[in-house]
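Only a single protein chain was left out; the remaining protein chains are all shown in position.
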Amino acid sequence: MAIEGTTEKREPRIRLGMVGGGSGAFIGAVHRIAARIDDHYELVAGALSSTPEKARQSGAELGLAPDRTYDDFRSMAIREAKLKNGIEAVAIVTPNHMHYPAAKEFLRRGIHVICDKPLTSNLADAKKLLKIAEESDALFVLTHNYTGYPMVRHAREMIRNGDLGEIRLVQAEYPQDWLTEAVEKTGAKQAVWRTDPKQSGAGGSTGDIGTHAYNLACFVSGLELEELSADVHTFVEGRQLDDNAHVMLRFKGGAKGMLWCSQVAPGNENGLKLRVYGTKGGIEWVQADPNYLWYTPFGKPKQLITRNGAGANAAAGRVSRIPSGHPEGYLEGFATIYSEAARAIHARRKGLPVDPAVIYPTVADGVKGVAFVEACVASSRRNSAWVKV
Amino acid sequence: MAIEGTTEKREPRIRLGMVGGGSGAFIGAVHRIAARIDDHYELVAGALSSTPEKARQSGAELGLAPDRTYDDFRSMAIREAKLKNGIEAVAIVTPNHMHYPAAKEFLRRGIHVICDKPLTSNLADAKKLLKIAEESDALFVLTHNYTGYPMVRHAREMIRNGDLGEIRLVQAEYPQDWLTEAVEKTGAKQAVWRTDPKQSGAGGSTGDIGTHAYNLACFVSGLELEELSADVHTFVEGRQLDDNAHVMLRFKGGAKGMLWCSQVAPGNENGLKLRVYGTKGGIEWVQADPNYLWYTPFGKPKQLITRNGAGANAAAGRVSRIPSGHPEGYLEGFATIYSEAARAIHARRKGLPVDPAVIYPTVADGVKGVAFVEACVASSRRNSAWVKV
Amino acid sequence: MAIEGTTEKREPRIRLGMVGGGSGAFIGAVHRIAARIDDHYELVAGALSSTPEKARQSGAELGLAPDRTYDDFRSMAIREAKLKNGIEAVAIVTPNHMHYPAAKEFLRRGIHVICDKPLTSNLADAKKLLKIAEESDALFVLTHNYTGYPMVRHAREMIRNGDLGEIRLVQAEYPQDWLTEAVEKTGAKQAVWRTDPKQSGAGGSTGDIGTHAYNLACFVSGLELEELSADVHTFVEGRQLDDNAHVMLRFKGGAKGMLWCSQVAPGNENGLKLRVYGTKGGIEWVQADPNYLWYTPFGKPKQLITRNGAGANAAAGRVSRIPSGHPEGYLEGFATIYSEAARAIHARRKGLPVDPAVIYPTVADGVKGVAFVEACVASSRRNSAWVKV
Partner (left out) sequence: MAIEGTTEKREPRIRLGMVGGGSGAFIGAVHRIAARIDDHYELVAGALSSTPEKARQSGAELGLAPDRTYDDFRSMAIREAKLKNGIEAVAIVTPNHMHYPAAKEFLRRGIHVICDKPLTSNLADAKKLLKIAEESDALFVLTHNYTGYPMVRHAREMIRNGDLGEIRLVQAEYPQDWLTEAVEKTGAKQAVWRTDPKQSGAGGSTGDIGTHAYNLACFVSGLELEELSADVHTFVEGRQLDDNAHVMLRFKGGAKGMLWCSQVAPGNENGLKLRVYGTKGGIEWVQADPNYLWYTPFGKPKQLITRNGAGANAAAGRVSRIPSGHPEGYLEGFATIYSEAARAIHARRKGLPVDPAVIYPTVADGVKGVAFVEACVASSRRNSAWVKV
């Protein structure tokens, strides 16, 4: 159990900027809390909205200094890069289509980027960003936050250790219900941009939550997808992007699987669930109850592994904060991404290699995610033909 | 709450014969218990094994009269049809390939048939049997027993009433783990015939459990399948039939869905689960916890409807035996199929129409099930092309 | 897995009579189904109601011969004892106050008694009945049916094997909600007699469900109660018997525990739950989900033991009928009591000793149950003073 502040020697806080995340945003506030939880960051600058007026007001509300509240991300990148104590890292929390142009500005100036998913709104941008990130000295961290949950780490480590044997099946799903009706027509901000192809890209549910499920499936199983067959659909009349997708998966090496994502399944809030089955055992994990991992060694009783409980491994304990039975949640999992990024940044500061135990989703993972979305759409257009990814 | 024996006027017991189900069989004993629970039947004759010696020994063990213990089903059909108090109905509980020849003999002689699923081992037989059944005065009842669970009845009735609105999504799955290893090579009887194409037909997991999931999906949703795209696979080396199938579904009218069946998913005993989502709400039902139905009216809290509890409807209450909170199980659900059949047979005896509330799976449902299996196999051979059913 | 009819050599059915259980009764029908499930009994006689007219009508409905449908239990006992093929056993399913006079008549005539709980409506009767039963050649079986659940058997066997170490704590509860309002005033039959001290005795919830929880606690833990401290209460105005009881328990040997029973706890149908903790581990079992037993070996992950699943022991398998993952329920657990009784009766028939694996609640258990009720009432009257039992 790594309680922050007691077992790790504290490094000076990382100076953080933020792009997006002004008043009324959802994920910006999440990033800010995540950055605070383990106390590795200090938010000192922001271009919090594409509307200058709102950007300034939001900066004031967050207590940012007026001269570090910017009207747009480009001026922030330019000026902060020149400041003696300018930002070392930036969180990008805008709609998808702005990830690429914003990330580019900071990476090119050596400022680390912590970016929300999906990586970009199209594969071309994603590949360009990959190249830019590879050429930059700065780190690129993608907030596939579910990979920060301790029991997800536990599951991944089990599979790496061979506890499940050879993996045969990966069943992933992420149903929601909040787009069951055409709420985007009511002007609800979160719905409007997520159903707008200009801001989101080619995928609706596939981009917003399908990429999470896909990333989690690969992260935990250690497998790489070879091809997929998808039936992507929009149920709500007039909606411009998909709100449901059924996808069959074939992984390299012979494992198979399914992925279902939906935003029109009443009774599901954020029903992300992953099941992996191998020759020696199976596991099941549900995001809404993240402190539990169900593990069945074939031929033995099912076990309930709990975060920091008896049976939890070091990979889980490393990213836990409190004892078992006291639940950690979504914000803590998100904070772990920030803290892993901080550990990598600290190592960079000192010119040291990053501890191999440190794990975070990368730009390459992001490219895979965007490729997944586009492959789903392509397969579906070809009446579910198998498409290589 | 319809407690048998107290609220229904009792009819004389139906004289029942059985084909298959001798020593060592699994499903034969289940049928016998199911026939006894509500006391509508009396087992009086049997051709309990294809091995005459074993047939006689099994008959003796069950207390059948020696002259009504037959060496083969054909002699049973011939003789019982002539007896004054010969059997009125027969339960066929053999491996799949014997369903057709056995059922034919009894139907042609006007003896009602209660037959285990899948209907037959191939579609040609299924269609012939359909014709024979249509031409017979006798009833044909297929034991898709999961349709007998009260909360399944409840769910079906809700959807018929429009409580879920227009149905958009049907997610069905039936994972098991008992064939994770090649147990058929150890001679385990249940595994041997289920993995033998001569006895089972073209489908392994698809026939054995996929048909159950498919039947349940249609029974509850009221939808008819239009086409499917399947990726059927055999994971265990040397196994002759599939042990896993991923299937995408398109229903008439526009609903979509997925079906996953597997016999190699460690940690799953009989994990049949059905979820149906419509424009107004969603439901979820799990066979292992059958007394519960989760129902979410869109925009309201999830409700836990319990068998015979507050909120359970008449369709569920009609087939319940005991108060809520005292669980009914698999055998009671199976018994309901037998009791529904009995109600239909009683009506036939009297020349009355069958109460429309009486529901049981028919030979037509069975044809659909076999067509489903063959469509899965055909689609998979064509690299998951969509196949009409 | 002991599937009835296939693995046990079948004995001729036991001729069974029934006292009580006519039209409108609840538990009578349960007993009849329970007696049929494993096919060890044939119901041939009955005194099904204290109202002769209703007794005859109920007998006719159940298909009993008119000459074996009796107006009262005494004439049934007298005549059946003389018949060549008279009943061998009788099920007594009346309100509590009739258990003693009815049981006496049959035991004295060597007819085995299967009697609903609690044993009697007062401790004096209970003790007299104990003496009569001890002097009789006939068996006395009390239907504390929850002891028939396979996972209850599993738990008991674990504790006998020392898997939990020395037992320290026994936490039992049985909340219901059906008497939250004064339904007895609406004439509801089940409520009327259960709240009537003349028919039920001194205990309301304590007698009806507290005795079940107490019996289960002792059955599983293997402990004997030494003394109790109770706060028994009637919440519903005008009700004559208790509808809630809080009880602290001290067992011989030093273990402690609590028992809560209630009929006024909205949201609880039949919430019987037992938890036992020892120096080496703990278990938890919930009646509404009876196929599961939670077991935690101290310092290791919690395990989910399932009926007939991996890890289920022989004591559970012996009384299971179907494979794991296919739930058995209340009626099967009840049937196990009947089948255990049948095995004992079969042994008696042959003059053989009863297989020590056969377990059923006895008249002595019944005496303890009535003593428990009276001790609760006595303690409560003395402001919860500790009372020896």
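Odds and ends about this structure:
Labels A, B and C are assigned to the chains in the order they are written; within every chain, residues are numbered from 1.
Definition applied: contacts are C-beta pairs under 8 Å (C-beta built on N, C-alpha and C of every residue); 3 or more make two chains touch, one makes a residue touch a chain.
Predicted, not measured: the structure shown is a model, and the values here were computed from it.
For the chain missing from the display, the contacting residue among A:291, A:313, A:336 or A:380 is A:291, taking the whole complex into account. Remark: the omitted chain is touched by one listed residue; of B:309, B:323 or B:369 this is B:309.
The set of subunit B residues touching the chain not shown comprises 295, 299-306, 309-311. Looking at subunit C, the residues touching the absent chain are 164, 168-169, 171, 177, 180-181, 229, 231, 233, 235, 244, 246, 248, 250, 256-258, 260, 262, 264-268, 275, 277-284, 294-298, 302, 383-384, 386.
Along subunit A, the points of touch with the absent chain fall at residues 3-7, 9-10, 12-13, 22-26, 28-30, 32-33, 36-39, 58, 61-63, 176, 268-271, 287-291, 306, 309, 321-332.
The working rule: only the chains that are shown with their structure count from here on.
Relative to subunit B, the most remote chain by averaged C-alpha coordinates is A. One inter-chain figure worth recording: subunit B and subunit C are separated by 34 Å, centre to centre, where each centre is the mean of the chain's CA atoms.
Within subunit C, residues 306, 309 each touch two or more of the remaining chains.
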